[in-house]
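With one protein chain held back, the other chains of the complex are shown just where they sit.
All chains are identified by letter, namely A and B, in their written order; residue positions are counted from 1 within each chain.
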Amino acid sequence: MRRHLLSVDDLSREDIERILRRAESFAEVSGREIKKVPTLRGRTVINLFYEASTRTSSSFELAAKRLSADLVSVKSSGSAVEKGESLKDTVQTLSAYDPAAIVIRSPQAGAAALVARWTRASVINAGDGKHEHPTQALLDLYTLKRRAGSLEGLRVWIVGDVLHSRVARSNILAFTRMGCGVTVCGPPTLIPRGIESLGCEVRYTLDELGKADAVYALRMQRERMTGSFVPSLREYAAQYQIDCRRLGPSQLLMHPGPVNRGVELAAEVIDSPQALITEQVESGVVVRMAVLYELLAGGGAPSPVRAPETEAPQPA
Amino acid sequence: MRRHLLSVDDLSREDIERILRRAESFAEVSGREIKKVPTLRGRTVINLFYEASTRTSSSFELAAKRLSADLVSVKSSGSAVEKGESLKDTVQTLSAYDPAAIVIRSPQAGAAALVARWTRASVINAGDGKHEHPTQALLDLYTLKRRAGSLEGLRVWIVGDVLHSRVARSNILAFTRMGCGVTVCGPPTLIPRGIESLGCEVRYTLDELGKADAVYALRMQRERMTGSFVPSLREYAAQYQIDCRRLGPSQLLMHPGPVNRGVELAAEVIDSPQALITEQVESGVVVRMAVLYELLAGGGAPSPVRAPETEAPQPA
Partner (left out) sequence: MRRHLLSVDDLSREDIERILRRAESFAEVSGREIKKVPTLRGRTVINLFYEASTRTSSSFELAAKRLSADLVSVKSSGSAVEKGESLKDTVQTLSAYDPAAIVIRSPQAGAAALVARWTRASVINAGDGKHEHPTQALLDLYTLKRRAGSLEGLRVWIVGDVLHSRVARSNILAFTRMGCGVTVCGPPTLIPRGIESLGCEVRYTLDELGKADAVYALRMQRERMTGSFVPSLREYAAQYQIDCRRLGPSQLLMHPGPVNRGVELAAEVIDSPQALITEQVESGVVVRMAVLYELLAGGGAPSPVRAPETEAPQPA
């Protein structure tokens, strides 16, 4: 495996399978009362977040801590103008601490690749603009595989604002690599031209949604709902909302969260047994533990989780 | 004891006594150079704070760390409109990490009880609007008991803005449960009607303050001092400020902090030996350690603190 995880394209099918197996072994750790292994003890992981993100940042934070790493969190709003410059300076400063990994979230596409040029640390892309969000794709693969048993040949529909979605990009790449058939669906204004080149099909209506084994609804950014992309919220929901009429009883439902209730998803499907949304969040920690493990301690090593961290027994 | 600590009403007198004893054993730990026990090693505590609070959040943070838990801090200003919705989503997301406890501070009364519905974690109310702040009441009991020897039969006056105070509510419940006689005192506009039903007496002047063994002054919120509640700051201080003329030499003085010097308290009494204000802050960490212990590791188990965390001896 490469030193960085910048894009799903950095991962071979074998890499992905190894990460998913590793995540499964960490799921066993997370089921214990003491959810911790000493794998990365004394190593430093830096969370460098230029966008607010409770979900992703706390998930990486817990992943690092459950591997016993020291986590340093650097959050910066960063002024728009100086961003390019200050990102480099910040990365060079942080790199001087010799961290094992830098986890970077940025509103700029390509930011993670830039960071990787400026540091000896392993760089993990935790979302860079509209470009990619590879650990999201990995946790989605992990979640779907656990429920469906196998990914091979599964038909996955990705529905919504594909144009602005880094999750869509990473997931098209990831699902196709694992042998799924991927269809993207949404209003023509929100489907990028030429997206078929990534190996997916395109539909502009949900008429054939019944063919899907799993439906992956994207978050509709509220700021995109007005203006030229969609005529109105109601219009969008009328045509593309996943509800219990459209979702068949044997189809699985996924969403990267947070959900806009009543927009891309109807309330009744969110909490249905078909929905994997909570499992996706749960998978976040173990999949990120697996990614950190593979980048920082991996290389065909045996499972790190045979024994829990043992220390002087707790007296009470 | 229940799984959550949402209100002082969740606690029997026996529960409170057990927590106070446990806190005492942790006070012994806190007196050591190595202020740490391995009790909650590998377990996750989430601080979810929707209101700024250096004091309470850092106190819970230290309590968790001194029990060797992994602490994740989530701070959110949260927009007023979406609050109800986003609280649920946030809690469900955080719960997917299988935390042992969620500590919640919110400007909304009842928020902690809502959180408890949405998670399998133990929920600790760290202040919910004007409703309750039970760990504050517990640390006040602990502090007063240490100084006074026993709580039984002590006469406590709670003075100030009772109407807007979650501390007042929790403390009336806690002091009466432990056998104290409680009197609340303040301007009629700041004493809620029917407060007597909680088991306290009501006075509108400090004329009989001499009867108190302990005087608990509430923080006067500056934003309440103007407008309809009190005619003016000076007027309020003239009638209700605790100063050295009003406070007898054998009476104890408490305050939840931070103090408005020269408003509810005169400067001369704040640093007097009668004031327990610093002890209250000190007690915060050990009482919160005790609460975390009782909720997460307790149940009649023997004291967790007989032996300190032992590890490979430090070479230097």
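In the analysis below, contacts are C-beta pairs under 8 Å (C-beta built on N, C-alpha and C of every residue); 3 or more make two chains touch, one makes a residue touch a chain.
Quick caveat, the model's predicted, so the values are computed rather than measured.
A.B. asks: Looking beyond the chains shown, say which of B:G179, B:G210 or B:P258 touches the absent one.
C.D. replies: Of the listed residues, the one touching the omitted chain is B:P258.
A.B. asks: So which bits of chain A touch the chain we can't see?
C.D. replies: Residues of chain A in contact with the hidden chain: 37-39, 41-44, 70, 72, 74, 76, 85-86, 89-90, 92-94, 96-98, 297, 301-307, 309-311.
A.B. asks: Residue by residue, what part of chain B touches the chain that was omitted?
C.D. replies: Spelled out for chain B, the touching residues are 30, 32-36, 54-55, 58-59, 61-62, 65-66, 257-259, 261, 278, 281-282, 284-285, 308-309, 311-312, 314-316.
In the analysis below, only the chains that are shown with their structure count from here on.
A.B. asks: Averaging only over C-alpha atoms, locate the centres of chain A and chain B and give their separation in whole Å.
C.D. replies: Roughly 39 Å separates the two chain centres.
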